[in-house]
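First the structure, in the form of structure tokens, and then the observations on it.
Here is chain A:
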Amino acid sequence: MLALNNIQILYDRAIEAVRDVSLEVAQGTIVALLGSNGAGKSTILKAISGVLYQEDGEIMSGSILLDGERISGAAPRDIVCKGLLQVPEGRALFATLTVEENLLMGGFTRSRSEAADGLDTVYGLFPRIKERRTQVAGYLSGGEQQMVAVGRALMGRPRLLMLDEPSLGLAPQIVDTIFEAIIKLNAESAMTVLLVEQNAQLALQTASYGYIIENGRIVLDGPAEKLRSNNDVQEFYLGFSGGERRSMRDVKHYKRRKRWLS
Partner candidate 1 sequence: MKALLELHGVTKRFGGLVAVNDVGLSVEQGQIYSLIGPNGAGKTTLFNLISAVFAPTEGRILFEGHDLTRLPTHALARLGIARTFQNLAVFKHETVVNNLLVGMHSHLQSGPIASAFFWGRTRREEIAARERVEEIIDFLEIEDIRDHPVGTLSYGQQKRVELGRALAISPKLLLLDEMVSGMNQEEREDIARFILDLKDELGMTVFMVEHDMGIVMDISDHVCVMNYGRKIAEGTPAEVAANPAVIDAYLGSSRSAA
Partner candidate 2 sequence: ADPGVSDTEIKIGDVNIMTGPASFIGRAVSVGSKIAAAEINEAGGVNGRKITIITEDDGYVPARSFQALTKLIEVDEIFALNGTSGTANVLAMMPLIEENNLPTVVTTAPNELVYQPVRPSVFTVGASYSDAFYAQLKYIHENTEPENAVYGLIRQDDDFGGAVEAGYDRAVKEFGVKDGLRIRFKKGTANFAAEVAQMRQAGVNVLANGGIIAGAANILSEARKLSMDLQVASVWSEDMPPSVNLSAPAGYDYLVADYVALSGPAIDAFLEKAKKYASDEEVAAINRYTYVTYVGLKALAEAMGQCGQDLTRACTVEKLRELKDFDTQGISAPLSFDNPEQLSGTAVAVYQLNAAEKTFTALTDFADY
């Protein structure tokens, strides 16, 4: 459904954030994109949504295809209209609007009645923000904001939903709620998902396929189970050593070098 071919992305025409990345998200699947801080994950999502120019970023080469159609260079609005929505990193709510207005804006490209249905769904998913619906979004707690951000994207009835660290700042229970919702939407309405997540454990349980990106390049990819059993992944992303979850108290003061052999 979504395909990136040899994408190279530069900020300010000088800083190379992403190099030669190709990835594919098949219709109806959940794909995880993992990687350390500054690896270029958010950059890739911004590129897909067409909002890189806001930060002086530019796709220097390569192409992005949605359903075989080229969307690199298209207006963000057209991309949204094609059913591709994103939950951006750091929530990016409309701080001065109320919770409900935020959600309604999520349904901006949809009809009024679809938006009204959407509201019910979202409130059903996150009762906590229903309590707060007339409150100005900027004053919500971090986790509440994250719920609104996810809810807002769902309002647009995405065919392909991209989530940039949805579990960020959420209490464990809520994380479960969100991931259950994602799995449910994926199963029931065949919503395709591209998931950027730091909680690799959860991501690799949810996704069927995963990519690992470091320093702007894809270093490893494969079906989720296969990644889960990779030594490096276990060591650096899952926090296991020798098959056992290790306590952070015992983390060694030296680090093993990554080799990325699979």
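The candidate set was assembled so that all candidates are chains of the complex that A comes from, given by their letters.
FYI, a residue touches a chain if its C-beta (ideal position, glycine included) is under 8 Å from a C-beta of that chain, and two chains touch if they have at least 3 such contacts; residues count from 1.
All of these numbers come straight from a predicted model, not from anything done at the bench.
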| item | value |
| --- | --- |
| Pick from 1 or 2, the complex member that touches chain A | 1 |
| Interfacial residue positions of chain A with respect to candidate 1 in the complex | 11, 15, 34-39, 42, 55, 89-90, 128, 139-144, 146-147, 165, 168-176, 198, 200, 235-239, 247-249, 251, 253 |
